[in-house]
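The structure follows.
Here the complex is missing one protein chain, while the rest keep their positions.
Presenting chain A:
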Amino acid sequence: MTGMDDESVFVMSYSKAVKLSGFFLVFLNTAQPAHAYLDPGTGSIIIQSIIGGIAAAATFGALYWAKVKAFFNSILHKETTDSSSDSK
């Protein structure tokens, strides 16, 4: 964990929180408005769920990608520190 900046630590803890809340959301039986007088259409509801799922996955993916970048950053940082100390 050495060489990791605060940002990356935050990202790692946040992604843990997202994973946890994901679990909660699946089990949470949120109330949908029961008195809508308009038929939303099954097709529309399904596509909204899919888009929502993709969006959630994308957010999760972006956080995961941030972790990956942070990891490579830490490697590079170590390398440049080594090389700069060499040149001294």
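Here are some notes:
As a working rule, contacts are C-beta pairs under 8 Å (C-beta built on N, C-alpha and C of every residue); 3 or more make two chains touch, one makes a residue touch a chain; residues count from 1.
Here, contacts and distances are computed from a predicted model.
Look at the chain that isn't drawn here: its UniProt entry, checked against "Spermidine/putrescine transport system permease protein", "Nodulation protein NoeA", "Thiamine ABC transporter substrate binding subunit" or "histidine kinase", names it "Nodulation protein NoeA".
Touch with the hidden chain on the side of chain A covers residues 25-26, 28-52, 55-56.
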